[in-house]
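For this view, one protein chain was removed and the others were kept in their places.
Up next is subunit A:
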Amino acid sequence: MAGSGGRGFVLTSHKVAMCILMHAYAAPSSASPPFCALPSSARHRLALFLLDQTRVTDGFLEPTFEELGEELKEDLSDVGGMLFEQLGSRLPLLCTPEELFQFFQGLKELLAPASYTSEGGRGDDESLLIQPNSLLGQFLRRCILAFNVLSFEGSGRLVVELNAYRWLESSDPRGIFEDRDDMIEGDVFDDEYEYEEDIGDLSLDGMNDLELRFRGPAGGSRRGLQSGGTDPGRQLGGRSNVAAFPIPHAAILGESGVKTRSLRTVEQVEGFLKEQAGLLEKGVGRMPKEELDANLTQLEKLAPEMVRAHYLRYLNHLQQSDYPATMDDLHRYFDYSAGMGGMSAGGASCDSSVGRFQAGLLSLGSMHAHFGHVDQAMQALNEAVRIAQQYNDDACLAHALAALCHMLFDVGAGNETYAKGESAGLRDVGTGPSLGIQQQLLLLLRRCLRRALELKLPQLVAFSRLALAKFDLKHVRRFSSLGGLENGGQLGTSPLEVCKTLRLSSYLLGDSISNGMSPHTGMSGNHATMNQQRGNNMNGNQPLTAAGNMAGGGGAWTTLTGRLGRTSDTVVKLAGTSHLLRAASWELYGSVPLVRVSALIHATCYADVASSDDVLLSYVKLAQHLAAFRGYAAAQPAFEVAAKRFPAAANSWIRTAQLQLIHDHALHRGELKLAQVACGELAASASPVIGVDMERKTEATFRHIRTLLVSGHLDEAAAVARLLFSSCYKASMQLESVLVLLLLADIHKTADSAVTGLPYALAGLTLCQVFSLDWLQASAKVTLAELWLGLGVGHAPRALLLLQQCLPMVLGHGGLELRARTNLALARCYLSDPSFSAETQMENTLDLLQQAAEEFEILEDFALAGEAYYLQALCFDRWSCVEERNIASKAFQRCMQSLNLAQASENAILPL
C-alpha cells in the first residue's frame, strides 16, 4: 500500500491501471504514446466497465493484473484484449517516481474544465473529457489528490508495487525468478531489496551484474530474458539509469499474499462486508464457514481498522453456534466501534458512540435469544431498553421493545415460574408485575407500535402490526382485567381483528414501498431482528440475528449501488411475512386451500427477499398441503426439494415437519414402531429448558398420545391426555387445549364408551365456536357424529344432521382425511338409519363408501379403508350383487393384509 491520501483512499497499482484505462477512454490521442482510437460503442462500454470497477463489492481485494485483464476481455472482448496489451506495455513505463509524477500531471488534463461541454468537445480530436463531479471524475480526482499528498517514500513504494503488480501476470513463480537478474540491475534502494543466492540457479558474478546493468535498450522481451534481452519498458526506463525498482521477496513470492494484493476502497470493503453479512443471514448454513474465516483473517491483517470484520466474524460464529467465540466477537466488535466514535470509517457510520452501546446490548440480547438463553436475553434487552431511554435513543428503544416482544412470543406460553421470572425481568420496561405474561406482551406490543408510528419507522410499524395480528391469532383474550383496554369481558378470539390488522399492515407496506421510502440511515438498531419474524404457530427457537449494525449505513450504500435500500428490503420482507401469517390464520380459522394460496404467493413473489426461515416455512407449508390433499407419496418429493434448497443441518424446521409427516403416515399405516421413533425424535428436538419451546413439546406429547391410542393403550393415553390438557390450560394455550379435548373424545370413542366421550366433544365444539376455529369445528362435529353413531342406531338422524351441517366446510376446505372420515360417517348414518331404503339411497351410500375408501387408501389408512370396503361388501351383499361384493371383499382382504403387514413390521428406521 503506498502512502495514504486521505483516510481510506490508498493509491495502489490497480488504481494506477484504472487511471491509464481512463486515459484511454477520455483522451486516447493525448497520451504520450497515443492509444489507438476506439469505436464509440467500445468507449461507452469501457466507461461502464470503469464505473463498475470503482463500485464492485464482490471482494475486498483489488484484482491482480491478470484478473483485470480477464475482466477486460470478458466485458469488452477484442477491444479489451487490445487495451490490456496496451496497459501491459504502459505500466512498465512508470518505473521511476519522476514518471509517475508526469503521469499524474497528465491525468489532470482529462478533467473537463468548468466551461467544457461534451457537445462542444466532441468536435476536436474525439476527446471526451471527464466531468469532475461524475463518479469517474471523483475517482480520478481522488487518485490525483492521493498522489499529491504522497510522500517521496510513498511514491517510491508505489513504483515498487507497480513492478510487482505487473510481474504477477505470470502465475509461475519460477518465471519471476528467471527475471531476477533483470531486477537486480536496478538495485538502487538496497535496503529495500535483498536477494538470495541459492534460489535461482543463476549465479551472479560481478561482471554479469555490470553487464546487465548497462545493457542497452536493445530489443528482446522480458520473458526470454535469460540471455540478456530487455523489455520494451526498459527503453524508457533505461533513460534515467534506474531501470526497475527492486521488489521484496515476499511480494514476488506472493506466498505471503499480503503485500501483492491491495484492499479496495473503504466503501467497497464495507459494501463487501455488508453483502457478506446479508448472505450470512439469508443463507443459513449455506456459506462455507472456513472460507469466510480465512477471508476475514486476511482482511484483518490488511486493514486492522476495519472493525466490521469482527461483526462478520460474530455472525459467522453465530451461525456455527460457537457460543464462546460468538460472545468474544460481539464484545470485541462493540468495544472497538465504541472507540471509533469520532473517526468512523468512510462516512458509512455516522452514529454517535453512545448509540453503539445500546446496539451492543440489543445484539447481545438477540444473540442470547438465538442460543436459547432466555433469561440472559431478557436481561440484556432490558438493559438495552434502559440505556436507550437514558440516551433518548428512540429508534433503539423501539427496536429493543420489538426484540423483547419477539422474545416473549418465544417464551410466551411458558409455565408459571417463568412468567414470574419474566415479570421481574420486565420491571424496567414499566409494566406492572401483577400482569400475566401475555398481557405484558400485549402492552409491550402496543407500546412498540405506538412508538414506531411516532418515529415513522416503517419496518417497525409493520413488524408490530404483524406481531399484534399474530398475538390476536394465537391468544384467546379476556379483555376484562386490563384497565384502559376494551372491556369486552368475553373470552374469545377475534378473527376480525386479525384480518383487519393484516390488511392494514399490507396497505402500509404497499405505501411505503411505492413512496420510494427514504432509507433510514444512521440507525444503530438491528433491522434484521424483525426480519426473522414469522407468523406461524410452530416457531421454535428462532434465530434473532442482527444485521442492524451492518445496515447502519444503508443509505449511503444505496446511493452507491443504486439498488433498493435495505430498509425497503426489510419492508418487502415483512410484506412477505404477512402472507405467511395469513396462511397461518387460514390454517387456524379453517381453510386449507387458502393456506396453500398464501404460502404459494410468498414462495413465488417474495422468495428473493425473504429470510431463509420464511422461505423455508412457505416450502414446508406447501409440502404439508400436498400431504393433506394428495397423500404422503406426493409430499415426499416436495420435502426433497426443500431439503435440497436448504441443505444444512440448520434446517431443523424441515426435519420437524418431515417428522410430523412421518408420524402421521406411520400412524395411518399402523407402523407403531416407526411412529414411536418419530415421536421420540420430535420430542427430543425441543429445547430441554423448562418453559421454552412449549409448542413443540405440547405437540410431541400430543403425538405420543395418538400413538398410544392407535396401539390400543387407551388408559394410558387418556391419562397422558388429561395431564396435557391441564398443562395447556395452565400455560393458557387455549388452542392446544381444544385439540386435546377432541383427542380425549376420540380416545373414548375408540374405547367404545361414547357416553363418556360426548362431554369432551361437546366442550371442544363449544370452544371451537368461541375461538372461531371453523375447520377444527368441522372436525369436532364429525367426531361428535361418530360418537352419536356409537351410541346406537337411534341417534343416527342426529348424527346425520351434524354431518350435513359441516359438509360445506369439509368439502370446501377440508383435507383428505377429514373428507374421508365424513364420507364414511355419512355412509354409516345412512346404513344405520332404520328408514333406509335400498332403492333410493343405496347408490348414494355406495358412492360415499367408495370415495371414503379411495381417500383412505391414498392416505394409506388401511384400517379405515378396510372398514369402508367392508361396509361396501355388506351393502352389495344385501343388494345381492355378488360380483361387486366379491370385489369389495377382496379389497377389504387386501387392506387387512397390508394392515397386518404394517403392524407386524419392525421397521423403526426413520427415512432421512
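Just so we're on the same page, a residue touches a chain if its C-beta (ideal position, glycine included) is under 8 Å from a C-beta of that chain, and two chains touch if they have at least 3 such contacts; residues count from 1.
One rule holds in what follows: contacts and distances are computed from a predicted model.
Look at the chain that isn't drawn here: its UniProt entry, checked against "Sesquipedalian", "Alkyl transferase", "Phosphoglycolate phosphatase" or "Cdc23 domain-containing protein", names it "Cdc23 domain-containing protein". Screening A:Arg141, A:His373, A:Arg386 or A:Lys673 for touch with the missing chain picks out A:Arg386. Checked against the full complex, the one of A:Leu292, A:Leu312, A:Leu364 or A:Leu580 touching the unshown chain is A:Leu364. Among A:Glu74, A:Glu153, A:Glu454 or A:Asp608, the one in contact with the hidden chain is A:Glu153.
Mapped onto subunit A, contacts with the missing chain fall at residues 1, 3-4, 151, 153-154, 190-192, 194, 196-198, 248-251, 253, 255-256, 258-259, 301-305, 327, 331-332, 335-336, 338-341, 343, 353, 357, 360-361, 364, 379-380, 382-383, 386-387, 390, 427-428.
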